[in-house]
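All protein chains but one are shown in place.
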Amino acid sequence: MLFQETIANPAFGLVPWVVFFPLVGLVLNLLFGRRLGEVFTGTVAVLASGAAFVVSVLLALGLAAHPEPVVVPFLEWLRIGDFAANWDFRVDTLSVTMMLVVSGVGTLIHIYATRYMHADVRHNGDPGRYRRFFVYFSLFILAMMILVTANNYLMLFVGWEGVGLCSYLLIGFWFEKGEDGIGNAKAAKKAFVVNRIGDFGLLVAMFTMFWAFGSLDFDAVLAAAPAAAPGVLLVITLLMLLGVTGKSAQIPLFVWLPDAMAGPTPVSALIHAATMVTAGVYLVARSAPMFNAVPAAQAAVMWVGAITALFAATIALGQNDIKKVLAYSTISQLGFMVAAVGMGAYVAGMFHLITHAFFKALLFLSAGSVILGMEHGEEAGHAKGHGHAEHADQGDHGGLDPQDMRNMGGLRRRMPVTFLVYLVGSLALAGVAPLSGFFSKDEILVAASRSNFIVLGVLLLAAFFTAFYVGRQLMLVFFGRERTPAAERAVESPALITVPLIVLALLAAVGGALNLPGSHLLETWLEHTLGAGEPAEFILPLAGVALGVALLGLFLGWLIYRRPFQREPLERTGPLFRAFNRKWWVDEAYHALVVRPYNGISRFLAGDFDMGFIDTVANGAGVLVRRLSGWWGVLQNGFVRTYALMVVVGVVSIMLYLALR
Amino acid sequence: MGNTLLFFTFAVVVVGTALGMVLSRNSIYSALFLVLNFATVALLYVQLGAPFIAMAQVTVYAGAIMVLFLFVIMLLGAEQLTEQEPLPGQRIAALALGGVFITAATVSIVLRAGPLAPLPAPAAGFASPLDVGMTLFTRYTLPFEATSAILLVAMVGAIVLTRVDRPRTPGAGQKE
Amino acid sequence: MAPLYYYIGLSVIMFTIGMLGVLLRRNAIVIFMSLELMFNAANLAFIAFSRHYQNMNGQMFVFFVMTVAAAEVAVGLALMVTIFRTRRSIDVDQINSMKG
Amino acid sequence: MNLLFHPLTLVTFLPLVGVLIIAFLSESQRGLIRWVALGTSLATFGVSLWVLSLFPAGSADMQLEAVAPWLSLGTFQVNYHLGVDGISLLLLLLTTFLTPISILSSWTSINERVKSFMIFFLLLETGMVGVFLALDLVLFYVFWEFTLIPMYFLIGIWGGERRVYAAVKFFLFTLSGSLLMLLAILYMGISAGTFDWNALLANREAFAGASLWLFLAFAAAFAIKVPMWPLHTWLPDAHVEAPTPGSVILAGVMLKMGAYGFLRFNLALFPEVSVRAAPWMALLAVIGILYGAAVSYMQRDMKKLVAYSSVSHLGFVILGLFALNAQGVAGSVLQMVNHGLSTGALFLVVGMLYERTHTREMAAYGGVWKVVPVLGALMLVIVLSSAGLPGLNGFVGEFTILLGAYGSQIIGSPWFGVAATLGVILAAVYLLTLFEKVFLGPLRNPERRALAEITPRELATLIPLLLVIFWIGLYPKFFFALLNPSVEKLVALVQTAAVAMR
Partner (left out) sequence: MISLADIYAMLPVIVMLVWGMLVLLVDLAVPAGRKGITAVIAVVGLAFSMGLTLAQMAQPAIAFNGMAVVDGFAVFLNVIFLASGLAGVALAYDYNRRMGLDRGEFYALLLFSITGMMLMSYANDLIVIFLALELLSIPLYILSAIARPNPRSEEAGLKYFLLGTFSSAFVLYGTALIFGATARTDLPGIVASLSAPVNLPLLLVGAALLLVGFGFKVAAVPFHMWTPDVYQGAPSPVTGFMSVGAKAAGFAALMRVFATALPGIAADITPVLWALAALTMIVGNVIAVGQNNIKRMLAYSSIAHAGYMLMAFVPYGNGAVTRDAVASLLFYLAAYAFTSLGAWAVVVALEGKEGTGLQIPEYAGLGRKYPWLAIPMVIFMLSFTGIPPTLGFWGKFYLFRTAVQGGYSSLALIGLLTSLVSAYYYLRVVVFMYFRAGEPVSARSPWVVFTAVVSAAAVIILSLLPTPLFTWATQALLRPQ
């Protein structure tokens, strides 16, 4: 039943292949990867995701012809009593958009990874894991595709947890590294568990849905939603929001994402920036009718997004790890998207999702290239065999962290290409016209201006901080003079890495064209799925303000970090910076409020309660019997006369009973 | 009337001798008390019109059995056991139980035993030795045979228990 | 002629005294005598009832009881003799090696 | 059908043939003994597949019934009565499927008294199969009690250092419950004049008067076996001390006997009481889920951890059963199978590690994935399946159970379902902790560098399990198709009772 001819356009019949090409790649690598070596492995993986991309493009073209949603039935999955959930593929503009992003950006990152991992596995001293990496990667594409092509919430959930698993595996890819060796593994576990908390929400949401609407299919549920009791919808949507906060790293569940940077850079780019983390946004967009029906839920979503955007931006200010900065920036940008979908500006949300995918992937990848350069430089330093006196404070080379921006500086001379693409990405992120970020963010601000001015203010502030930490990062990494020998010896990365960067840079630059105020291409495209909302018109003053804020931020960054310094300038702000730097002690708070209590409880239950109390009670009966046995045994004292006495006791009591009865 | 008087004299003797038997330190005395007791009971049997049984009582019990007792006591050198009671509370418990028993028995046996009227005179020839003999060998054949078996067993037992074994052939035990 | 329950009363008393003898005395032989006393109490009751009903069964019973008693005496005394041989005592309170 | 060669008779007593053969071999012929045992169990599995093929698809009733009077004294009639419906068929397959695997896993770990080991193991199989097939209450009880004996010896002879304590505890705990059940069986048999399941089902009025007490008596037996909180304390000891094959069968099959008993007897024979008791059972189940999860998180011993995880997982099963709707019940039956596969596999891996290092302390490991990549990968899959990851078997069962529990009118409140769903989070916590402590992190303990990679034989024990794990996870339709008719029949029965009570 793989190819069905019941469908408007034969291209749609191909849709299962967006899942199965990655699967094929996965299996091939699993079976033959080890024998056939890195080139084969990399190629297979790239081809797999590339093929998926091609299919997505074909689907897009098909939709361009007849843009109405299509469901391609695949197989019956679960059927019990009145519950049924099938694995069908949903082809509509929304899902196809996601497919394009996932497979497109995914392919580029695959290409990049073929080279990056080549270096990484050697740097970490286990070349054997090259294959494993691409197996995981293909698995991720597969799961993500299941997520976006799902036609009901259950299959979506399958993909949803699937990508969670991949994120777990890839964060823990170097499971023996990280702080005292276990750090990465712990980060991975943290990511999975926190996501599970979100999934809990999604699960219960699904249960409620089924018992309220009798189905989990998108069409059925969303059709029934507007008529349903607002209470039920509120429950469902809020529970979904919990899921969103988990997957898209919003307050309160964002804590896993920064730690997730333990994964290799391509992972951070693909999973933790471009695709997986946006699943939450996709979920809300997908469930638009439900959210539209309950303003309260929408407001909740919006506020969560807005606050996250600001909150994360502030933290990003305080980070020194190049990837951590990007991680918090991702959280913040996701906040923008979530806020957008919360305001009902689904198009804007999706738009920002796309552009963000471009420039954030770009940023991560180029950060990766920077790191590669640094590592190379460090190794070169090893080759030289002696450290420089003035860098004694760095300790030995082993201690040097190739990701710490304080160890960098002046890299624009060493790695020009990387610098240029990074610049493009940063400006797009900061929202400088005419780069993609500007337009998408602008649409969100417009929507905010329509719905709620406080939110608008918050978002503008967040935008300002964004621009500021972008500036800070640029200065620290690429300008000024090299602060370590590694930085001095850093070299530009090879073509296999830079080419995808350049492509992404172009996309990040012109991505705005997708939904230019004039054309509203994306708007019209998505309308077929999300229904018509009024197109976000272009408000010049607002755009001006936004641009101004961005430039101001960048300028400040340049101002503060333009000349060399010993101590971090922001530390003058005192506790504020400490708060930024320590991420507002959120992790500590969770540890105190959740982790430690749970450990305490389970320790008590496992120890005193289970083995101590319950088991004692259970065995108590036995002990009691043994005691009784001892006591009653005393009567059996060996004296004939006692035995006779007992007989008489029996006789007398029987006679008494008979007499007194 | 005189009859009842007779009963009471017998009864006093019976109870007295019984108590004497239980209470006297020396087992010889106990035995002698018991002889007297049995003899008096025999008299009661006569009074109750069971001459044959009475005779048997005197010969078998007062005669044979008690002589056997005396022999054994002599043989074992009639030991007198020390006064102290090793079992704490045995005496109190025993006496208390005895009291309860006798009251309960009085309530549910003695007073319900039968009509309070004096026993009627026996029919002529009731329980005459002839009568006894006839019943014994007609209706009671089986019990009679059974008793013979019991006596045989007793004999064998007495022998088995008291015979001094001739020295067993060495190693007869472990023929493994 | 004395009423039936006089005799039954007497036999109950005898029985009780015998019972107490068993419970109180430590000399195995005396205990054994007390047992004989109890048998006699029963016999007395039998005879009395037999007279009351003018019914031979009671007397027959007594006859057999006597023989059985004789048998038991033989066995019992033999037993005590052997025990005395090994222990030089027939104090039942010293015969309590097995307990618990 | 001829009673002796009736497929159900065969599948039940075929292992005894193996017992006979082995009985005539000498202890020294270990290899032969092992092969005979394996062969017998495989043959039994084959027969069970034959039964599957004979089973008419989509039938809700008992099929292939084999009936013969066993003991008949007027009203006192005990039958030899076997039969399968979708539910028992699935559990039958699970049993016959896990037994050869466990036997194979004993290959190198059991080296002394192999003969008696195999004999006990095959006896155990007969007992377990009989439990799932018996349709006469007395026959059921006979099989049920009989399973105690071989398992008692398996734990007591081949177990760890506290094996005696564990074995006796196991025996007494289970016995205490089943004696109450015996009393209930007697009462029903007398009041209804038969011990036959069908007949009892037909006239439930006969013992309706005492149904509450009867329900409790049966529940006591089954709750201890499952085990439900707070009657679970025998389980950790039994699991930790039992040899690997024993643990596999104990967790894989014997615990299911309890759940199956609930399904077959409590729900079917006392629907009214079941409806009334549902919230309480659900409460205990939820407590069990969370409690088990919390406790196993704190364990240092791998086996203990898995044992407590069983408490948690079986909590799901009970919750699903007493949701008393199609989703819940079908889900929990499937979950019985899932737990059998996943936990069985977990015990197998733990056993492999133990066999290599003779320690089950997680602290003694760490980072061994580097040393044994294949074993690590397999363990990862198993852990995830146990943690209920979509695409693997665990998820299908848990999802349907929770779906059913959440919406069950009979339980009456969604909160049980919600609380149970929290268990899914906690499961991830303790299972990933297990994986992390053993396989991830740096390789600190130098001895572990020498840890040997999984052998082909061990692979042969794990692969079948993994295949089924993926099968159920990806395409559960087959299993539900087998289950649904019977389940729906049962649910209809209970629902009518529930309606009648309102």
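Labels A, B, C and D are assigned to the chains in the order they are written; within every chain, residues are numbered from 1.
FYI, a residue touches a chain if its C-beta (ideal position, glycine included) is under 8 Å from a C-beta of that chain, and two chains touch if they have at least 3 such contacts.
Quantities reported herein were computed from a predicted structural model and do not represent experimental measurements.
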Contact set of the excluded chain (shown chains only): A, B, C, D
Residue of D:V168, D:L443 or D:A460 touching the missing chain in the full complex: D:V168
Identified contact with the non-displayed chain, of D:L20, D:L71 or D:M501: D:L71
For chain D, the residues touching the chain missing from this view: 70-73, 76, 113, 138, 141-142, 145-146, 148-149, 152-153, 156-157, 163-164, 167-168, 171-172, 175-176, 179-180, 182-183, 186-187, 189-190
Hidden partner interface residues of chain C, rising order: 8, 11, 15, 18, 22, 28, 31-32, 35, 38-39, 41-42, 45-46, 49-50, 52-53, 55, 57-58, 60-61, 64-65, 68, 71-72, 75-76, 79-80, 82-83, 85-87, 92, 95-100
Touching residues (missing chain, whole complex) on chain A: 622, 625-626, 628-630, 632-633, 635-636, 638, 640, 642-644, 646-647, 649-651, 654-655, 657-658, 661
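Simple rule for what comes next: only the chains that are shown with their structure count from here on.
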For chain B paired with chain C, centre-to-centre distance based on mean C-alpha positions, whole Å: 5
Multi-chain contact sites of chain A, meaning residues that touch two or more partners: 639, 641, 645, 648
Residues of chain C whose C-beta touches two or more other chains: 19, 23-24, 26, 93
Sites on chain D touched by chain A in the complex: 169, 172-173, 230-231, 233-234, 291, 294-295, 297-299, 308, 325-327, 330-331, 367, 369-370, 373, 384, 389-391, 395-396, 399-400, 402-403, 406-407, 414, 417-418, 421-422, 424-425, 428-429, 432-433, 436, 439-444, 475-477, 480, 484, 487-488, 491
Touching residues on chain A, where the partner in the complex is chain B: 639, 641-642, 645, 648-649, 651-652, 655-656, 658-659
Footprint of chain D on chain A - complex, ascending: 75-83, 126, 128, 154, 157-158, 161-162, 165, 168, 172, 175-176, 180-182, 185-186, 188-189, 192-193, 196-197, 199-200, 203-204, 206-208, 210-211, 598-599, 601-603, 605-607, 610-611, 614-615, 618-619, 622
